[in-house]
Every structure is written in C-alpha cells, then in structure tokens.
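The complex appears here minus one protein chain, its other protein chains still in place.
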Amino acid sequence: MDVGFIGLGHMGSGMARSLIRAGHGLLVWNRSPAPAERLEAEGARRAADPAEAFQAEAVFTMLADDHAVRQAILDSGALERARPGVVHIMSSSISLAFSQELEAAHAKAGVAYVAAPVLGRPDVADAGELNVLAAGAPDAVERVRPLLEAIGKRVWPIGEAPHQAHLVKLAVNFSLAAAIETMAEAFALVRRYDLDPGILRDVLTGTLFAAPAYKTYGDLIVEQRFEPALFKLPLGLKDVRLALEAGEAVHAPLPFASVMRDNFLDAIAHGDAEKDWSAVSRVAARRAGL
Amino acid sequence: MDVGFIGLGHMGSGMARSLIRAGHGLLVWNRSPAPAERLEAEGARRAADPAEAFQAEAVFTMLADDHAVRQAILDSGALERARPGVVHIMSSSISLAFSQELEAAHAKAGVAYVAAPVLGRPDVADAGELNVLAAGAPDAVERVRPLLEAIGKRVWPIGEAPHQAHLVKLAVNFSLAAAIETMAEAFALVRRYDLDPGILRDVLTGTLFAAPAYKTYGDLIVEQRFEPALFKLPLGLKDVRLALEAGEAVHAPLPFASVMRDNFLDAIAHGDAEKDWSAVSRVAARRAGL
Amino acid sequence: MDVGFIGLGHMGSGMARSLIRAGHGLLVWNRSPAPAERLEAEGARRAADPAEAFQAEAVFTMLADDHAVRQAILDSGALERARPGVVHIMSSSISLAFSQELEAAHAKAGVAYVAAPVLGRPDVADAGELNVLAAGAPDAVERVRPLLEAIGKRVWPIGEAPHQAHLVKLAVNFSLAAAIETMAEAFALVRRYDLDPGILRDVLTGTLFAAPAYKTYGDLIVEQRFEPALFKLPLGLKDVRLALEAGEAVHAPLPFASVMRDNFLDAIAHGDAEKDWSAVSRVAARRAGL
Partner (left out) sequence: MDVGFIGLGHMGSGMARSLIRAGHGLLVWNRSPAPAERLEAEGARRAADPAEAFQAEAVFTMLADDHAVRQAILDSGALERARPGVVHIMSSSISLAFSQELEAAHAKAGVAYVAAPVLGRPDVADAGELNVLAAGAPDAVERVRPLLEAIGKRVWPIGEAPHQAHLVKLAVNFSLAAAIETMAEAFALVRRYDLDPGILRDVLTGTLFAAPAYKTYGDLIVEQRFEPALFKLPLGLKDVRLALEAGEAVHAPLPFASVMRDNFLDAIAHGDAEKDWSAVSRVAARRAGL
C-alpha cells in the first residue's frame, strides 16, 4: 500500500519502519529534515509538505500535540487537497475537543478519518509491538487494518467515533499516573516506618499487582531512577490536564486527576521538569519529610 | 506441631483447615461455638478460652479488628498465662498503633510475637494458597515457618518489627482501593462519552494492567456486580482510615487516601454499606450524573 | 472627559450611567442595540463599532469573557485605529494569559492599557459603589482616575502590570468560592447532627466571620434560595478554572480550587447550571446523604 507518514519523532520513525518492513511504500514528511533523510536511506520517499503526504492511499499523523497537528493538517490545507479516498490515521495523542473538531473537519472535506493512538514506548514502536487503539467508521478501519497490524502486535477496536480512541488513550495514561501516585504515597508511608519500599514493591508486583505498570514504575520509584526520562514529567501533567478537560466537557469530576495535577505542578516547581514523570513520586516523599 | 487458633471466621476456618491438612494438631477457640464445633468434627480440639489456646507451641489469632484482639489477647490475661516458649502469630489486620502496643505487651510478658497478615479471600485461605506477610524476630519466624507455609503458597519476609507486616498489609489494601477508584473515575469518564466501560477494562487488563487487582475489580465494576459482597464497603473505609492514621502518626500526607475516605462515606450515606467495597465506584458515576 | 464604553450588560450599563452622572460624555457600543438605545435616551452617543469607541479620550471594555474581548478589541482592528493618547480600561474579568496577551498587543499598538476589574453586583454598579482594582502604568492610571472614582466608592491600587489586577480579581472570587464550600461542608455536617444550620450561620457571622461574603452566601445556603441567580453556577466554575490555569502557568498547586472544580462539575451534572453559584453547596449536602 502507498502510505504517507507525517511526524517522524522517536515514535513515528519506529512506526514508519514497521510499515516499510511490512512491504508498504512510504512517503514521509517531518518538519526538521534529518529523520526524513534517515528513512529515505531505508527506502522511503520524501514528501515536500504534509499535503503531499495526503496523496497516498492512507496517511498517518504522529505529531507531538494539538498545535503541531493543527498546523500540519488544518492550517496547511492538506485536507482540502487530499487524494480522493485517502484514509487519514491519527496516531497523535490529542485532546478530546480537538479530536472532535478534526472529525468535523474531515467530514466537511470528505476525507475518511481513523483514530489510532498507540500504547508503547519508542523501542516497542521499533519492534512493531505496539497496542493500537482503533476507532472510526468500520469500512475505513477495515481498509487500513493491514497498516495497523503492521505497527502493532494487537489492534483494539474501540468504537465508531474516532475521539473515543483518544479518550481511551487518555484514560490509560490517567490510570498509569494514578498507579505512580499510589505507589508514591504507599512507598513514602512505609519509608517513614523504616521499611525498604522495595519490599512493598515486591509484594505488590508479586501478588495482586503483577502487571507492567507497577513493575516498570515500581522499579523506577524504588531506585529513584528518573533520568534519562522515558516520558518527561510535563507530558504527564499534559495528559492529566487533557483528562480533566475531557471530564469538564461532560461534567465528570475526577478527584484523583485533581490530586495528580497539583502534584505535577509541585514537582515542576521543585525543578523536576526534565525528569521522568514517575519523579512526581518525589512529591509524596518530600511532603512526608523524607 | 501443637497449634492454637483463635478466631474461626471464614478466613480463620480456612487457615485452620490448612494446618490440619498439613498434619498439625489444632486447639481452637471462637466466641460463638458453631465454627469450633465444625472444626472439631474435622479433627481439632476445642479450647475453653483464648488463654487455653496459648498453651500450645504456637498460636494464631485471626479476629476481626483491634477491639476483638484486645478482648481476646490483652483483657483475657492470655499473655500472662501463656506456655513458655509459645510463639503468637497475629494474622488479623489491625492498626499500626495497636500492633506496636502488642509488641510492647508481648515483650513485657516474654511471649514471642510474629505478625503474619495474609492476602487472599476465604476460598484462597481454604486452598492454603494465601500470600503470607511475615515479620518478627528471625528465630521466632523460623520456628513457625512450617505453619506459615501450610497456610500460604508463599511467605514474604517483611522485616524484624511485627508492625511492619501490618503496615504492608495496609499499603496493599490502600493500593487496591486506589485501583478501584482509578477505574471508577476512568469508567465514569468514558461512559459519559457513550463508550462501553468494558472496552476500557479490556484494554487496561490486556496491556499495562494485566493483574488480578484490575481484572477482579474491573469485572465487578463494569458488570455492577456488588452483591454478594466479598469484602464489605465499611471494611474498605476501615482500611483506608487505618492507612490515614498510620500516615498521621509519622506525618505522611496521603491525598489519595483522603479522596477515598470521602468517597467511602459518600457511598455509605447513599445506602451501599452492605455492598462489596468496589461499589464505591458508584460515587464517581453518580457525581458525573450517571 | 470624552469616554468610550464597549459592552453594556447589567454591569456595563450601571458603570456607564455612573460616568454620565459624573458629567462625562459617553460614546457607547454594544453588540445588541437595545442597551445602547437605552443609554442614548440618558444622554450617551452611540458608536457604530468598537473601533469608533476608541476615538474617545478613554475607553472602557466590560464584556463577558476572553472570547468577546478578543473579537471586539483584537479582531476588530480597534487598537490599530485608536485615537493617539487614548487610555483603554479593561474592566472585564479575563484570564491571566489573555490579560498578558493584551498587554503585549497594546504595547505593540502604542495604546495605554489599564486593568480595572471591579467587585460588586449590578445594583452596586448602578449606585457607583463598586470596588475598583486598578493596575497599569502610573501615569495612565492617573489620567483615568476621575473615571475610576466615578464608578467606584474606592479605587484599590494593585500594581503596574495590568494582569495583576485581573489576578487579584480571580483571587477574590476564588476566596468567595472557598467560603461557599466551607459553609457548605460545615452546614452539611451540623445538619447530619440535627442542628439547624441557621444557628451555625448566626454564630459565624456574629463572631469571627462577620463579613459580607459569609452573610450574603450564608443566608442563601441556609435558606436554599438559589434562584434567581445573581451569578450563575457555570460562571463560578469558570472563575475557579481561570484560577487553576493561572496557578498552572506558574506551577502553583491550588488544592482547594481542585476540590471546588470537581464540585462545580458535580453540581452541573445534577442539573443546577441555572442556579446561583452558591447552589454548589448542594453537593456537600447530597454527598452526606441529605
């Protein structure tokens, strides 16, 4: 299949490589040229601008945030000039409100729109082992299924409204942040009783919480290993804020998210903005006098 | 080994049966006679009072709360009349402050004291598959290790101070309550966007949260299956309160526990006291207008 | 003095009338014509658009929110065509970020910019008895002081950066919301002990809390008199959100504001969006089972 790809950060480059490996023809664009040049060396062609990437049969967008997507997709006029029949696959983690705005813009331009945010870090993207959360009109999702299967080990059907996939992505990241805060408070508590938090981590991850979320972040927090950051702390704040905004739009209070928002701010105010988001655990420790 | 057993509720009876199965001689006591009679039929002898149970080589206590333990162990004079060399194994989930008071009382009476609270429900206790959190003087723990291994599939060494095991038990239950609240908020959020919460549960438990805590309670919350209660809601409130009190004693704020305490009260005020503690999830749903 | 006035809602009309009464010549504009016609009958002249109002010596803006101000002041080109030497007085309650953006836009256009948000309701505005929070370059504030004194019983000098006055306005409304929530929780508590909350209100407002905030809202909450709304509940949510956003920009956690945000959402989810913002007190009562 002839596939456009907009946005070649760590995640996007990994996903593009998976597509090349699966035999698809790639037409890539990135704001800064270096990542596009690297993929050219691996067999991709380069697009001059985002609009050109929309001349393929399907096109992925994997950009940093609402603002970058707005510039590349809406402000560029890419939708209006899109090749008839193209399916646009939005893998960026964007806000609910913007995802809903994009649904309307695609409908107006007559471009099929599928949301496919992913779970997994860059190394997982490189290996084509992501979990893909797919939502959109069933026939559109069906047409791009081979592409989604190329980047992920599993494609999760979420619903027919693309923003529902972005909602689930936000809910998963909210749950991760809550797991981090839960361990942060529990570890601070046991430390104040002179107990090694590694013992509590072992009990949790050896019994009822034997899951990647607790194992990965439990280790980082116990070992206070927050650098290099896999996911920087302000990105955690952003996702919690997006969850709060999604809740506000439908009048759903999220008191855990409110607590976490305050803690992320506290962490940034204390100079931890460059650390991994699990460094928000330092707030619970500091507040307990540790 | 000759083993006393005080407290034959669902959990205690299951643990006692595991000990009988492992070939130990049981001397049991319970406030109401029926459970003791049932175990007598299975080969146990009955003690006339808690103090008699302290005439064995080791004695378990598995009672409901601080108050019941205080009556049976401290007010009864059982410690003062204990057989020399007996090891007292406290499996009840009690408060940190009371566990520390018991440490002092045992030291004064010259009775060895091991804390061994357990993770698992009655059916797990029946099967001898509990996770046992063991803390106490190493030689005392060593002497009763065969008993702990008889009731559990795994014995977790926690530390030398018995109250540390009770602390870990509280921290695990705090983490469970936090997982319930996390799903409650996330499920309420997606429901307000007309998404089946079962889809989010599947994504969570199929990816980063593939652990018993999320699977068990995710199902109960999605299916709104809160009766019969495996662990009643006021017991959840009690454990959160014990965590808050343990934090207060060492000046450790626990903002997630504070949110949960308020929610458990809200749930009870709305008539859900007889339901499973996962029914606290109805608070997030109700507050979102669901 | 020749004074433009943009925005003739209840507050704006009252302020404009105070200026007329003080002998100033008014040049008024409003999106819908009726309020402008009424003021014309009282001696004002009408401007064809916001830009025309900027041809006076000073011009007030009293519009509903960021969006309305952006349209009337920035998108209209009013600043670029402003009469040289005009002082623009922003009395709207706007976000901190937008106030800072307006500072930059005025500096670029060479238009003097004074912030003068006010405390007081429409009847207070009608009487010229507002409290005026004034911030801006000292010479600009000095030039419009007679105008500020015409609309207010007192002009509070806040600082030299206009956004600081908007910040103080947000802080005052945050404090009002907190007083409402404080009484809501305290009244719910005493009601659960069968005590008339009017007794607690009398003690509070007769002793340490003998202030308008507690008297006004204490009465409304005790008497459950939430209609007609003096300040609608979603406006309270808006101001709390603006405080949270102002805090987020400088990494200042505001846990009370977080609690209030969740409660305002809960109130709206329960159908109280048309009521006075003190109806948020129903949340604490409902959660206590009242």
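We just call them A, B and C in the order they show up, numbering each chain from 1.
By definition in this document, a residue touches a chain if its C-beta (ideal position, glycine included) is under 8 Å from a C-beta of that chain, and two chains touch if they have at least 3 such contacts.
No experiment lies behind these values; they were computed from the predicted model shown.
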Of C:Ala22, C:Ala137 or C:Ala252, the residue that touches the missing chain is C:Ala252
In the whole complex, not just what's shown, which of C:Val3, C:Leu147 or C:Leu176 touches the removed chain?
C:Leu176
Give me the chain C residues in contact with the hidden chain, please.
96, 119, 131, 133, 154, 156, 158-159, 161, 163-164, 167-168, 171-172, 174-176, 178-179, 181-183, 185-186, 188-190, 192-195, 199-200, 202-204, 206-214, 243, 246-247, 250-257, 259, 263, 284, 287-289
Counting contacts across the full complex, list the positions on chain A that touch the omitted chain.
255, 262, 265-266, 269-271, 287-289
For chain B, enumerate the residues touching the unshown chain of the complex.
237, 241, 244, 247-248, 251-255, 258-259, 261-263, 265-266, 268-269
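Assume only the chains that are shown with their structure count from here on.
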Of the other chains, whose C-alpha centre is the longest way from the centre of chain C?
B
Rounded to the nearest whole Å, what is the centre-to-centre distance of chain A and chain B, using the mean of the C-alpha atoms as each centre?
38
Counting only Cα atoms for the centres, state how far chain B is from chain C in Å.
53
For chain A paired with chain C, centre-to-centre distance based on mean C-alpha positions, whole Å:
39
Chain A, residues touching no fewer than two other chains
247, 251-255, 259, 263
